[in-house]
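And now, chain A:
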Amino acid sequence: MTGWALDLFQRDLKLSVRIGGSALVGVLFFLAVVTVIPFGVGPDLNLLARIGPAILWIGALLATLLGLDRVFQADREDGTLDLMLMAGRPLELVVLIKCLAHWVATGLPLVIAAPLLAIFLNLEPLAMGAVTLTLLAGTPALTLIGAIGASLTVSLRRGGLLLAVLVVPLAIPVLIFGVSAADAAIHDPVPFLTPFLILCALTLIAAVVGPVASAMALRFSAD
Partner candidate 1 sequence: MAFWDYANPTRFLRLVHVVLPWLTGLCVLAFAAGLYMSFFTAPEDYQQGDTVRIMYIHVPAAWLCMMCYTVMSISSIGTLVWKHPLADVSAKSAAPIGAAFTFMALVTGSLWGKPMWGTYWVWDARLTSVLVLLIMYLGLMTLWRTMEDPIKAGKAAAVLTLVGALNLPIIKFSVDWWNTLHQPASVVRMDGPTIHPDILWPLLVMAIAFTLLFFVLHLMAMRNEILRRRVRALRLRAASASHPGAAAATAQPAE
Partner candidate 2 sequence: MDLGTHAGFIVASYALCALTIGGLIAWVRLDKANQERDLKELADQGISRAASGFGSTRKS
């Protein structure tokens, strides 16, 4: 059972790391977004510190969504998707593994880069740790929800932006609880654990709903 799953995971990881892959582009986009915001908001460090978690979360959301349209489209264009539908493997599991590979290639680097970018936003170590932890728990949900959008727009030529538009409403709960968990660690109007556990729950729900919905959408998009 796990032989093919591991091979699929390794294949996807290799594809996103090698030439033409999209592994590090997400982090660069994340860096660009987080750098641009102070130019708009102004270099006032106290203000930046207050909205720091929100900036990091919105940056992560956009970086994940915009990197997702190639997850299925690359395979559809060269016929691999057709063969995957015929491979006789549970499609939901195939989608879950592809999302996991995409998350490791683009989501995880975001989490690793978050503390570094938090320096630009003048966050104290506690806030830095909180944001990174919430991102670690939340970015998988963004990838899994985004996969639904990716599978819906797989047959469209320019699906990237449409995907983001479709999926942003679905990702709002993750954003809300992610940012509030990060803020709770700083100003703690509410204990850190409450929003954080809800965030983890959202990720688990996405881990089920995402693959099932994506698999269905992929089957319809085949003909």
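On the choice of candidates, all candidates are chains of the complex that A comes from, given by their letters.
The definition used in the following text is that a contact is a pair of C-beta atoms (placed from the backbone, for glycine too) under 8 Å apart; a residue touches a chain by one contact, two chains touch by 3 or more; residues count from 1.
Values in this document were obtained by computation on a predicted structure and should not be read as measured data.
Which one touches chain A in this complex, out of 1 or 2?
Candidate 1 is the one in contact with chain A.
Would you mind writing out the residues of chain A in touch with candidate 1 in their complex?
19-20, 24-25, 28, 31-32, 35, 38-39, 42-45, 119-120, 122
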